[in-house]
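Excerpt of the complex: some chains, original placement.
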Amino acid sequence: MSSLHTINRSPDSKLLERCLKVINADDAILFLEDGVYHCILPTNLSAIAETVKVYSLREDMLARATLSKTKDRVEAIDTARFVGLCCEHEKVVSWF
Amino acid sequence: MKFSIVIYAAPYSTESAASALRFAESLIQQGHELYRLFFFGDGVHNASKLTVVAQDEINLQLQWSKLIEEHDIDSVICVSSALRRGVLDQTEADRHGLGAASAYESSEVAGLGQLVDASLHSDRVVNFG
Amino acid sequence: MVEKTNTTNPTKSCITFISRSAPYGSNRANLCLDMALACAVFEQDVNYVFLDDGIYQLLKGQDGAAIQNKTLGSALETLALYSIENVYVDQQSLKERGIDAAELLPSIKLIENDALSRLIKNADLVFNL
């Protein structure tokens, strides 16, 4: 029963901290919209467990000019792959 | 897979409605089924048809309606959210003597039971807010 | 705690609601409650969790009339009427906000992160707002 967690607000929202308190080891996180700003600062990502996969929406990174600044920990994906991730995980938990 | 999508956000004020639209288009393109769209809270504004958008900008409400019609999607505007926000189909407009409908005909005004039904009959429910 | 139901039964699922917003300042608390009540009416298994600012919804002595609103605290007392018995409040959220469990409406079970983790893991569906 792994979950895909989506986060669409900037680090100021503290949504990632909240999500990490209740995330399970085989879950994954997808940053989209203003959530993609998490991916340009290592300190934002350092609290995410190794087992948790981290994705970020390429379209939103392109719009915001953060793609080239995005850390290696994060895999850039498009919306089609976002749909695929929803299929691979048994549910989607949206943090907004 | 069967998806349903719940949209809580008005168009333009945040990106969520636009993200939901891109997500919906993509899943259909991949051959998945979109069982239901459910517009809730401020999300009901996505079904407003009285909009005028500059030619160089995207008209989200129109894009939703085109997608819904083209793929014959079951699209629901939550009645309790819609009435107080002035998003009415012809039935509700007539019932309350408010003249013309303000919602696209491609969406239907209905209750939260449609959300429960979507939860039961979809493999995935994805929320955008 | 309600856990995932047998998937061979398509008329019943286990839905966890996480209500993270303060009352009155936004309508998110109301939207979350309305969804849960609808699920209960249609006999779904519901877990309801108050988290972060959502715990403020549980303070005793609210009076929505002071700002021409319905009192949300009373609405929450209806959870039991709708047979929603698995109602939880996050202990850490209370502590961070200086609220003692004695200041809250009765019949709410205290919960910690681990248990909330399981409520998410074991649900068919999570609504989180």
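Letters are used for the chains, namely A, B and C, taken in the order the chains are written, and counting of residues starts over at 1 for each.
The criterion applied here is as follows: a contact is a pair of C-beta atoms (placed from the backbone, for glycine too) under 8 Å apart; a residue touches a chain by one contact, two chains touch by 3 or more.
Everything quoted here is computed from the prediction, not taken from an experiment.
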| item | value |
| --- | --- |
| Protein chain stoichiometry for the whole structure, using the labels that appear | A x2, B x2, C x2 |
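Operating definition for what follows: only the chains that are shown with their structure count from here on.
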| item | value |
| --- | --- |
| Selected pair, greater C-beta contact count between B-C and A-C | B-C |
| Cα-centroid distance, chain B relative to chain C, in whole angstrom | 26 |
| Touching two or more other chains - residue numbers and ranges from chain A | 91, 94, 96 |
| Chain B: positions in contact with at least two other chains | 8, 125, 127, 129 |
| Residue ranges of chain C in contact with chain B within the complex | 10-13, 15, 27-28, 31, 34-35, 38-39, 41-42, 44, 124-125, 127-129 |
| Sites on chain A touched by chain B in the complex | 8, 32-34, 59-60, 79-80, 82-84, 86-87, 91-92, 94, 96 |
| Contact footprint of chain A on chain B as seen in their complex | 1, 3, 8, 14-16, 19, 22-23, 26-27, 29-30, 32, 123-129 |
